[in-house]
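Note that this complex is displayed minus one protein chain, with the remaining chains in position.
What follows is chain A.
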Amino acid sequence: MLLIEELVKSYPMKGGQAVKVLEAERFEMKPGEKVAIVGPSGSGKSTLLHLISGVLRPTSGSIQLLGHELGALSEAELDRFRAKHIGYVFQSFNLLPGFSALENVQAAMGFGRKIPARERKARAAELLGRVGLGHRLNHRSHQLSQGEQQRVSIARALANRPAIVLADEPTASLDGANARQVYELLAEACGSEGAALLLSTHDMELAKRLDRVVPIRKLAPGRREDSAAYPHSLAQSV
C-alpha cells in the first residue's frame, strides 16, 4: 500500500550547502497495518509524515501510495488525493479555532466533492460518538480539554474513510492517562474504519503496542556514520 524508496529531504542552508534532514532507503506498509516510527526530537519524523501526506515534496526518491507515485501528481491532484485517502492527526491537535467539534469534523468533508449536508453531519456525529464525544458535539475547540480535542481530530482524520492515518506524535501533548486512552482510541478507530496507521512517537512504551516499531535511523542504515551533514541529534536516536 505504501512504498518508500531512496527518499531524501534536504534543506538548502546559507552558504549554498544543503542539510539532509531525512533519508530513507526503503520503507513499506501493508493495508491496515499499524506502524510506529520512533526517534527523538529533530530526527525527521514530522518531515517523513509531511512527505507522505504530500504537503512537502521530497528532494529525491519515490513515495508510492495506493498505487500512485506521489511525485507524478500535480499539486492540485495531490490535494485531492490527500482529501480522499489520508487522515492527519497532529501533536498540537490543530483544530480549526472557533469551529465546534461537529464543524471541525465536517470541515474535512467535501473538499473536491459534494457531500449532502445531512449525510455529512450524520457521519461527523457518528465518528464523534465513536471517540466518546457524543455529548460534546457543539462545544467549540477551546471549550474542550486537550484529550477531547485530540479525540475530535481523530474523528476528523477518519471522516473521509481514508486508507491511511498519519499521526504525528498524537499523544505527546497529553498526560499519561489521557495519552494512553487517546492512543488506544486511535488504534481502535483506525482498525474499525479499515485504515492503516503510521504514527510517530518518541515513547517506546506506547510504540510497542502497535503491529511494528521502526526506529527512524534504521530507515537509512548504511549511511548513518558517513554523513557529517546530518543533524547531531540523529546520532543519539533510539
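Rule of thumb we're sticking to: contacts are C-beta pairs under 8 Å (C-beta built on N, C-alpha and C of every residue); 3 or more make two chains touch, one makes a residue touch a chain; residues count from 1.
Keep this in mind: contacts and distances are computed from a predicted model.
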Worksheet item: What name does the UniProt record list for the absent chain among "Succinate dehydrogenase iron-sulfur subunit", "Putative hemin transport system permease protein HrtB", "Ion-translocating oxidoreductase complex subunit B" or "Ubiquinol-cytochrome c reductase cytochrome b subunit"?
Response: "Putative hemin transport system permease protein HrtB"
Practice prompt. For the chain that's not shown, point to the residue among A:Leu22, A:Leu70 or A:Met109 touching it.
Written response: A:Met109
Item to complete: Would you indicate which residue among A:Ser10, A:Gln64, A:Asn94 or A:Asn178 is in contact with the undisplayed chain?
Response: A:Asn94
Worksheet, complete the sentence: Given A:Met1, A:Val55, A:Leu73 or A:Leu137, the residue that touches the chain left out of view is A:Val55
Discussion item. So one chain is hidden, and I want to know which residue out of A:Arg82, A:Arg136, A:Arg151 or A:His202 touches that hidden chain in the complete assembly.
Written reply: A:Arg82
Worksheet entry | Residues of chain A (touch criterion as defined above) contacting the omitted chain | 46-47, 50, 53, 55-56, 75-76, 79-80, 82-84, 88, 90-92, 94-99, 103, 106-112, 120, 156, 160, 168, 173
